[in-house]
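Read through the structure below, which is laid out as structure tokens, and then see the notes.
Only one protein chain is missing; all other protein chains are in place.
Right after this comes chain A.
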Amino acid sequence: MTIPRGRLELLLSILLFVVFVLGWEAACVLLEVPAIVVPAPSAVAVAMYAGLASGELVTHFWVTFAEVLLGFVFGAGAGFVLGVLVGLFPLMERTVYPYIVAFQTLPKVAIAPIIVIWFGYGMESKVVITATIAFFPVLANTIVGLRAIPREQVELMVAFTASRWQVFRMARLPQALPYVFVGLDVAIVLSVIGAIVGEFVGSQAGLGYLILQRNFNLDMAGVFAILIILSLMGIGLHLAVNAVQRRVVFWMASSTDRVMGA
């Protein structure tokens, strides 16, 4: 009765997971599902342990992780810089932005083979593919964020003799940060997809490469083990972005607290 609400919800969520895994295991055993269709959780756990113990999963993890991070940094960085330029120079929005949108409508999976041909089978092509995917959400959110400033705020600063650049640096840019972080959060999760897509198209290492290999050998439990690792990578990166966001955009967090408490 005296268990705090948050603790109770966590317990329920863990319980749900346990029930789900047990049910899955039971279904596999009782219904005699072939391991090449759906592996039992116990088989996945064994595959996971084997992969970690032999170091195979670890090696490929680092390759993919590096591709995700590098692609994210380049893509998000380019998106932010271009977003700031578009925000600073309205002319850019009318001249350059339509082409960026046109590029964004291209499915990245469709251009991935071209990028592999241009940049080779190594990490470079994966970084480029990831960057093209991480780019747009950051760009779009930066542009929106730079527009989000209240008109009165600008008028006030101008009345205090602020220059265009000062209004930008002291008000518009910080005001845009919460939006930029929304873009970064979307971009980091998409980056994982980007790296895997790139590895599917052509690669010599990485978790995507390993998935293809194991799929070919009908090693379903091994593939599931990789999926779990990919999912954990995505969650970890998302949490990392959130942690940075709470530090940088510190004023947003406390203000939502107040609204909830009011």
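Brief remarks follow.
Methods note: a residue touches a chain if its C-beta (ideal position, glycine included) is under 8 Å from a C-beta of that chain, and two chains touch if they have at least 3 such contacts; residues count from 1.
We take it that contacts and distances are computed from a predicted model.
Here one chain is missing from view; checked against "Cytochrome C biogenesis protein", "NADH-quinone oxidoreductase subunit N", "Outer membrane protein with beta-barrel domain" or "ABC transporter ATP-binding protein", UniProt names that protein "ABC transporter ATP-binding protein". Within the full complex, the residue among A:Val101, A:Leu156 or A:Leu218 touching the omitted chain is A:Leu156. Across the interface with the omitted chain, chain A contributes residues 150, 152-153, 155-162, 166, 170-171, 174, 250-252, 254-255, 258.
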